[in-house]
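Every protein chain but one is kept in place in this view of the complex.
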Amino acid sequence: MTAELIGVWISALLTLAIFSFLYKDNPIYKFAEHLFVGVSAGYTFIQAITGTLIPNLIDPLRKAASGTDASGWFRLGALLLGFMMLLRLVEKTRWISRWPLALMVGTFAALRMLGHAQSDLVKQINGTMIPLWGAGLPWLLWEGASIVNHIILIVGVLSVLIYFFFSLEQKTPLKQVGYVGTFFLMVTFGSSFGYTVLGRVSLLIGRVQDLYLFSEARYHYASLICSVAVTGFLVVWEIFNRRKGKRGQSDQTG
Amino acid sequence: MLQVRVPILITIFVGVFMILKFFFHVPFIKGVADELEQWCLVAFAMAIVLGVANILRINLRVVMKRRKDWPYKIVLVFSMLVMAGVGLFDLITRGDVSVGSRFQYLFEYILTPLSATVFALLAFYISSAAFRAFRARNIRAALLLISASLVMIGRVPLGAAISGTLPKLADWIMAVPNTAGQRGLIIGAAMGVIATGLRIIFGIERPYLKGE
Partner (left out) sequence: MKKSFDRRWLFLAVGLVVVVFLRIPFRLKYAPNQKTRGVYQAVESLPPGSIVYLAVDYGPSSQAELLPMHEALVYHMLKRDLRIIAGSVWESAPPVTDKAFEKVAAVLRKEGIEKKYGEDYVNLGFKAGLDVAIAKIGSSIPETYPKDYRGAPVKELPIFEDVENFDQIGLLCNLSAGSPGARQWLQQVQTRYNVRMVAGVTAVMAPDLYSFFQSKQLEGFLGGLVGAAEYEYLIERPGLGMAGMNVQSLSHFLILGFVIVGNIIYFWGRWKKRKEELE
């Protein structure tokens, strides 16, 4: 219980320290911000070791060395490339890191190309090859396949693609079709904004729910006391800054 | 040769093998490609280690030379070393950093509230942006605003309480015109990725030779 209680107080204080930025950039926010970066870096370092380096590099090499699985010796290549990556830290040997980077770039390029081709190109085009009439389609439905929905979908996809076609100078009628595409893009961006608002507000709701939890008696009203402390700090800091500002002005005039 | 030609050859070799693995289901090709993928995972993890080492180097330099905000950089370096140290200690003593470890404790009570709150600030900034920047200056801007408004009202339960049509309308906007626009963007972007991928694999574009 003590460890949890200390943890809750730290969480409440750090949450309110970050929220203090809404008033103004201040020392308590800066402290929390730098703490965030430091802890994230340390955390990521450990996860890289435990998640990948140990199971995918060290363990196979260990098994190969003990004679359990000879295929582990192939990981010596990975070890070498990993070491070459670290040489990027030294000015003279920086060029050596190009080799592991080239491996990563080549792998990524190929996998992304294949993935996009299958999923984002072929399947999406396939999804646009839909009937515009007949096949038992109703005129209009709120959800699902209907004539109006399919017409709008196809017109929308084509007009947006034409809008982004920059290989030819866009003259009428291409230009008119591209113009229609911009209307679809406005609806797309508007929908994205609507959902973005939804998402951002949800994140705030989550933090406030946690602060309410931390304000309970079993946690000794952590949120309430920390909010008083942070507010008090901001008031004192603001008074101190204003006095410093006034003193600076009177030094200049006097 | 070693600085330019070899990296280009590595990219070509690896890229071609990944594509061959996709089209030829042959044990030798699969074996080589699988091993190259494992090397890539390890290289990626080492890139993370490199990044962390670089953060340490840059911030230590700021502290040594007493540049702007140097006291805060001490906080950064110290917290990084503590987090990494605790993680390594847990690895040595208990063999993992999962449930019940000190590492997990620091993650839950320090990293989680900080990370969550930094992103929660965005709710305030989006409200401010909505007030200051969202103007129906012309028909297209008005269309953007109207669709945003309908989606915002229609997707929440209060919208459903006001009218049963609002959620249906919001869903229709997402499922039809939004899908059309998104699909155009997705297909266009996919063509771009394929073209760029081919340029990289054929050694025409060499992003790994820059940034030194």
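A and B are the chain letters, set down in written order, and residue numbers restart from 1 in every chain.
In this section, contacts are C-beta pairs under 8 Å (C-beta built on N, C-alpha and C of every residue); 3 or more make two chains touch, one makes a residue touch a chain.
This structure is a prediction, so every number in the text was calculated from the model and none was measured.
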Option touching the unshown chain, where A:Gln118, A:Gln176 or A:Thr231 are the choices: A:Gln118
Hidden-chain contact residue, picked from the options B:Ile48, B:Ala84 or B:Ile201: B:Ile48
Touch criterion as defined above, residue of A:Leu81, A:Ile162 or A:Val201 at the omitted chain: A:Val201
Options B:Leu9, B:Val32, B:Val118 or B:Met191, residue touching the unrepresented chain: B:Val118
Touch residues of chain A, complete complex, unshown partner: 22-23, 43-44, 47-48, 50-52, 54-56, 59-60, 104, 107-108, 111-112, 114-116, 118-120, 123-124, 126-127, 143-144, 153, 188, 191-192, 195-199, 201-209, 212
Interface with the undisplayed chain - residues on chain B: 34, 37-38, 40-41, 44-45, 48, 95-96, 98-99, 104, 107-108, 111-116, 118-120, 123-124, 126-128, 130-132, 134-136, 145, 148-149, 152-153, 155-161, 164, 167, 171, 174-175, 178-179, 182-183, 186
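Basically, only the chains that are shown with their structure count from here on.
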Whole-Å separation of chain centres (CA-atom averages), chain A against chain B: 5
Contact set on chain A toward chain B in their complex: 3, 6-8, 10-12, 14-15, 18-19, 21-22, 30-46, 48-53, 56-57, 74-75, 77-79, 81-83, 85-86, 88-89, 94-95, 98-114, 116-117, 120-121, 124-125, 127-128, 142-143, 149, 152-161, 163-164, 181-191, 193-198, 200-201, 203-204, 206-207, 210
Residue numbers on chain B that touch chain A, as the complex places them: 2-3, 6-8, 10-19, 22, 35-57, 69, 72-73, 75-85, 87-88, 91, 96-97, 103, 105-124, 126, 130, 140-141, 143-152, 155-156, 168-191, 193-194, 196-198, 200-201, 207-209, 212
